[in-house]
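All protein chains but one are shown at their positions in the complex.
Letters A and B name the chains as they come in the text, with residue numbers starting at 1 for each one.
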Amino acid sequence: MTHLPADRFFPPDPTLRHLAEELYQPVAGLPILSPHGHVDPRLFADPAATFGSPADLFIIPDHYVTRMLYSQGIPLEKLGVPRVDGGPVETDHRSIWRLFCANFHLFRGTPSGVWLRDVLSGIFGIDEKPCAANADQLYDRISEQLTRPECSPRALFKAFNIEVLSTTDAATDTLEQHQTMRQGWDGRVIPCFRPDGVVNLDAPNWRANLDQLSRVSGVEVVDVHSFIRALEQRRAWFKAQGAAATDHAAVTPMTLDLTPSEADGIFQRALRGSPEPGDAARFTAYMLMEMARMSIEDGLVMQLHPGSLRNHNGPVYTKFGLDKGCDIPVQTEYTRNLLPLLNRYGNDPRLTLILFTLDETTYSRELAPLAGHYPALKLGPPWWFHDSLNGMARYFDQVMETAGLYNTAGFNDDTRAFCSIPARHDVWRRASAGWVAGLVARRMIDLDEGHEMMSELAYGLAKRAYKL
Amino acid sequence: MTHLPADRFFPPDPTLRHLAEELYQPVAGLPILSPHGHVDPRLFADPAATFGSPADLFIIPDHYVTRMLYSQGIPLEKLGVPRVDGGPVETDHRSIWRLFCANFHLFRGTPSGVWLRDVLSGIFGIDEKPCAANADQLYDRISEQLTRPECSPRALFKAFNIEVLSTTDAATDTLEQHQTMRQGWDGRVIPCFRPDGVVNLDAPNWRANLDQLSRVSGVEVVDVHSFIRALEQRRAWFKAQGAAATDHAAVTPMTLDLTPSEADGIFQRALRGSPEPGDAARFTAYMLMEMARMSIEDGLVMQLHPGSLRNHNGPVYTKFGLDKGCDIPVQTEYTRNLLPLLNRYGNDPRLTLILFTLDETTYSRELAPLAGHYPALKLGPPWWFHDSLNGMARYFDQVMETAGLYNTAGFNDDTRAFCSIPARHDVWRRASAGWVAGLVARRMIDLDEGHEMMSELAYGLAKRAYKL
Partner (left out) sequence: MTHLPADRFFPPDPTLRHLAEELYQPVAGLPILSPHGHVDPRLFADPAATFGSPADLFIIPDHYVTRMLYSQGIPLEKLGVPRVDGGPVETDHRSIWRLFCANFHLFRGTPSGVWLRDVLSGIFGIDEKPCAANADQLYDRISEQLTRPECSPRALFKAFNIEVLSTTDAATDTLEQHQTMRQGWDGRVIPCFRPDGVVNLDAPNWRANLDQLSRVSGVEVVDVHSFIRALEQRRAWFKAQGAAATDHAAVTPMTLDLTPSEADGIFQRALRGSPEPGDAARFTAYMLMEMARMSIEDGLVMQLHPGSLRNHNGPVYTKFGLDKGCDIPVQTEYTRNLLPLLNRYGNDPRLTLILFTLDETTYSRELAPLAGHYPALKLGPPWWFHDSLNGMARYFDQVMETAGLYNTAGFNDDTRAFCSIPARHDVWRRASAGWVAGLVARRMIDLDEGHEMMSELAYGLAKRAYKL
């Protein structure tokens, strides 16, 4: 279907390239496990859902794309990004598409560039590079194809050979989309329990979220005890709807043993609207401990995604809201922060805690030594900015010798852009092949071992780590 | 002119090497833009200026060279480095040269080794490695050539094909050298406004610098308001003399919104000589905000070079003064420190703020995400210790996927050693070719795109970022 070079992304050295091709081939077509991501479940709940226009599909909702254009001075309004206040933004999608095509050179050498070209070629049969001159013609070709039944989300889910896709859902979500889609469709799209909106006391709308939690859980939340019972109720509901995992964000991975009365003191101050400095951070740290305990009890895999300073750009956040490309990583410390949790639960094989990082300095210094010791720990794949060819190479380089392959969790695409999922997994499989080829060529392993490792990287590790 | 290998510094793999050669060739001879550096303008103000002896040219003023010899136990006195107290140091330049040659092996695999060999070969036609045995012969050959007219600074400026060279000058500098050199010579040597000596309240001689600022600006500095007016006057003067940019050093890149009265409170304490702890750091943080505002108003590009702990070696500083190889980097944080400035000015396309770092961990974690989002930000090239083949490879690896090439600012040589400028730019162009060759060979871009990127790396990015 695609005319992209068959040996793309492999090492240029002929020995390595041939080995990488040999290692990649058997795993290229394995089913896709997507155990963590942000695809909207409504795409699958409605059999008649479509992806909209080319600008809807490729530009407007993708903050990887809009941030790069914005960084070069293109206003988000001109890209059709909706304003919080409903103020005017570009509504002519063809005009948005032209702007994107005229600036496509900005994506040279970036992972977005790689994914975009792969999607254009793999799904739409377009092998030309977008540019000002071909923008209109590409727009028409893509628009036409997007109306076809084989380009519906459900059809592409099957065509992509996705075995399981996890969405990410608020603790207060009733998962109606997930229930709806199971009627008359057998694609496995499962929810993931992400309670940040009620756990992080300084989340926007925390109080409203909490009231909603009381409603949907049937547990009147009046103190930390009832709060935890409500969360346990929601976890059970998520699990009943197919969830395999929970997910937690925090600026730091701090964990903390608090007494119930200390925790309730913080919670009561939050209920009264009179928090003390540090309350929110300490409460999140305490709740991570509680979440680990619950995971041991209900078997849901626990994911932790720390280290992003959200909404760094105040003016853009005020005007356009969350997830507009202005979340910036900060230095992150795991060794001391995770000590309370790991001392309490890290030796319990019933727990699986999958760690992510935006701070690559922790790969070799903290995360690999921790994962190479604690039975409960696994390392997630390169995340966000590091989900790239070089990011993967650094991950393999800095993590694997110390953590060992079998303490890692395979790949997550972590994307909102459903159509890019095959491209992202393919990049991982190709990057994996390049790494394993290096081990074989340097005689650290033999080819049989290499093939086994490839099958783990592409499928087995994620399957087992996420209990899919 | 040189007999150095034509394929030096390219990747050894034949595919990559040939691609790199093909990519390098068209940019090898492009004019040199040197938008940030520390060459002494007196070299060009006096048509009869010379470089002095081989020791003057290669050793005595070059702290890259003297630090390495010092680290192996050779006293700075024996290298002719002048003492602050005027005490005795070696004055026999031939003897200094012999010591250098006898220890030339210390520079194996270092960037200084690369530059030294390139200068010896490219300018003086010397392809032998310096050693004890050939020291005298080399000294005589270089000495002889240094007396020739074609080895004068002005002649080499032309021979090097330098389109523009920026010096770095104190806010109190009257730029007489720059004015003088424009009479009867058309080399474009421009000043750069670096106000650290008056902005950093704990700078040595701050009070004397401030008095000098009042004198040269014609603005009596009595409070923060008049201080800022005096700086604005100086910026206008620098701009009139051709300046394109300002430059700012600080231990951290902290920025801070202060009210005018808070700022003036600090300033008044400094004037009275009774600062409080933290005053100097807070004032620098405040002034960075002011400098960004001024840049928006006058269009001068703003550069920030944070993270060096100056004069780490107290005894050496006391004896030999500034810039003797004992400035040591410290960990640097950008995400939180720059937040106030970027929230205020980072979305304004009239501002260009070029960031540098000595802490490579910030490349992928902080700087590339920031530059890949804020319109006002660009990333400067690898700086100081990282201005090396490996340092450049790490920069390309860790910055480009996330920041995007077009949010970077090309190359700076940042050197005091005028004769090494072509060598330094050549290393950058060769390293760039190696990186771009890797993108082409792994099929991430095609060769046409590669050529365009090379032209940007060698020339276009710096031209536009610095508005040259």
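Here are a few things to note about the model shown:
Here is the rule we go by: contacts are C-beta pairs under 8 Å (C-beta built on N, C-alpha and C of every residue); 3 or more make two chains touch, one makes a residue touch a chain.
Since the structure is predicted, the reported quantities are computational estimates derived from the model, not experimental observations.
For the options B:Asp7, B:Asp56, B:Glu163 or B:Asp264, the residue in contact with the chain missing from this view is B:Asp7.
Annotation: of A:Ala45, A:Ala371, A:Cys419 or A:Ala433, A:Ala371 touches the absent chain (contact as defined above).
Annotation: of B:Ala132, B:Ala155, B:Val222 or B:Val330, B:Val330 touches the absent chain (contact as defined above).
On the side of chain A, touch with the chain left out of the figure occurs at residues 13, 15-16, 333, 335-336, 339, 342-343, 346-347, 349, 361, 364-366, 368-375, 377, 397-398, 400-402, 404-407, 438-439, 441-445, 449, 452-453. Chain B residues in contact with the hidden partner, per the touch definition given at the top, are 4-5, 7-14, 67-68, 70-73, 105-111, 113-114, 309, 312-316, 325-326, 328-331, 358-361, 385-386, 388-391, 394.
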